[in-house]
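Other chains of the complex are left out, but the ones given are in their true place.
Chain IDs A, B and C follow the sequence of writing; residue 1 opens each chain.
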Amino acid sequence: MGGVPGVPRGKVAILGGGVVGLNAAKVAVGMGAEVTILDVNAHRLAYLDDIFGGRAATLYATDANLSRVLAESDLVIGAVLIPGAQAPKLVRREHLKTMKRASVIVDVAVDQGGCVETTKATTHDDPVYVVDGVVHYGVANMPGAVALTSTLALTSTTLAYGLKIADLGLEAALKLDPALKAGLNVYQGQVTYADVARAHGLVYVAADGVI
Amino acid sequence: MGGVPGVPRGKVAILGGGVVGLNAAKVAVGMGAEVTILDVNAHRLAYLDDIFGGRAATLYATDANLSRVLAESDLVIGAVLIPGAQAPKLVRREHLKTMKRASVIVDVAVDQGGCVETTKATTHDDPVYVVDGVVHYGVANMPGAVALTSTLALTSTTLAYGLKIADLGLEAALKLDPALKAGLNVYQGQVTYADVARAHGLVYVAADGVI
Amino acid sequence: MGGVPGVPRGKVAILGGGVVGLNAAKVAVGMGAEVTILDVNAHRLAYLDDIFGGRAATLYATDANLSRVLAESDLVIGAVLIPGAQAPKLVRREHLKTMKRASVIVDVAVDQGGCVETTKATTHDDPVYVVDGVVHYGVANMPGAVALTSTLALTSTTLAYGLKIADLGLEAALKLDPALKAGLNVYQGQVTYADVARAHGLVYVAADGVI
């Protein structure tokens, strides 16, 4: 992706500068690619600019900027995720026609419907398909490809919650720890997470009301 | 390879700090891996230390250092190449037994016999095989996988020589340009490159004597 | 600590990625050491990863990770501090037996009891002692060794509070400035800081109730 000295580098667009986008940008920058990160949040763009120090470009995710960047990119990484909710469809079918032949889209948001209109979930055995000359990679549960690292990452962040529930019982743990309560999705058959309820057309009930 | 924050990074050993090893190190460092470059040349190690600024470790390629590093690595890149000659076998069969299960060896020197004793040339269609639990990748003509970049790189460096030969004719060009003459391998059936002659058991004739 | 090109670098483990740990990591990374920072806070680990950009490894401070890192380190810096409270004993006596001979532990938390079980307070005149082959450095009031820098740092951050108290009188200043009130430890013989009260087995009284 970074090419070799004297030869043009690959251009990478990263849609969304959150945790996933930031990590993707670190790898792409590290490999020597020419990276542009798009986001709607001015504070996040400033922070990304601070830590990349000019090695990655940041860009407001307006429609005009998105269209221009997509047309120039060799690799597009869709990393727009809203916890518990459907990802918005940023890249639309008509964008594909403007993209380079054999460019690649990786839609990391595929587990929540994808942020690319033409994304469909694929598998590690048959990971890619082509639409309008653009290669799509939409493997569901991508972290599963690096099982060891993703297991360690997941368990390291969640272990403390598990221990707390084991020690105190579920209800006491939920009452004591606001972070745990904020993550509660379903309790005794009732959906206690607003975005999940909305995404599935179910009734939302505040966690405080049912525990 | 770089893991995520809070999870151990992959360890990469790069055997040989020349052009190939340096580029491999840039990518591995860029991806966040913990990289060690081994070489026998103190000046080259100092230069690598200067430009990586602590982001990659450098190590004299002694037997003791090599054995210790191989046993700890997740990925080993064999990048020891001697122009026109057989690559030396740095990694030997007995080293494999000390390596981690499912660690990976990529032998970039495969086109010149490989710098790993257990390397054999493979193809892009069936690129890997396993010896003693260690995955081997030994695709001949690796640059062929990134056809565009490698073509541009190769033609950019060689074009000037081609133009000179086209302009002046072969003999005049060889006489005028010492770099071109130094690269002459065979002339009218005679081997004019010492390492190539030695590697194939043929008679070596100095270029100056036959042109 | 950073060795020279071609020679292995020293390995440094930093327990705790707060202000003290971050500064220790900057120096150790700057000197060329191979640095691992352990912390329990995923957000802090991500921030450390952002600003070190791969020049320092970050690791969740689980028991398994801690044990593995201690056994490999040449220098361990204990930098786990909880304001006003006893530091937790992360490094235990049995860890020492697994550590390298002549490796070094610096316990910066010594002023609050230390985060290493075998730490005891020492002085600048006789700063070190050895337990199980591991050198311990536990000088109380470490900043005192760089008197000028630490005085400037301390007075620069505290001067504004002092001026406010001088201008307004203590009670008015406490009422006006929540940061000042939050730092109040004792008021008219009553302990107004929860962790201090707990550490000393005294009764805690909220500042608001006594001013």
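Criterion: a residue touches a chain if its C-beta (ideal position, glycine included) is under 8 Å from a C-beta of that chain, and two chains touch if they have at least 3 such contacts.
Small disclaimer: the values here were computed from a predicted structure and weren't measured.
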Total copies in the full complex, given that 3 are placed here: 6
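To be clear about the criterion, only the chains that are shown with their structure count from here on.
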Copies chain B and chain C - rotation angle from C-alpha fit, nearest 5 degrees: 180
Chain located farthest away, centre of chain C as origin (C-alpha): B
Interface composition of copies chain A and chain C: same or different, split at half: different
Centre distance in Å when chain A and chain C are each reduced to the mean of their C-alpha atoms: 35
Overlap residues in chain C, where contacts from two or more other chains coincide: 42, 46, 54, 60
Chain A contact footprint on chain C (complex, rising order): 40, 42, 46, 50-51, 53-54, 60, 62
Touching residues (chain side chain B, partner chain C) in the complex: 2, 5-9, 29-30, 32, 34, 42, 45-46, 48-49, 54-55, 57-60, 65
Residues of chain B touching chain A in the complex: 2-4, 6-8, 23, 26-27, 29-32, 149, 152-153, 156-157
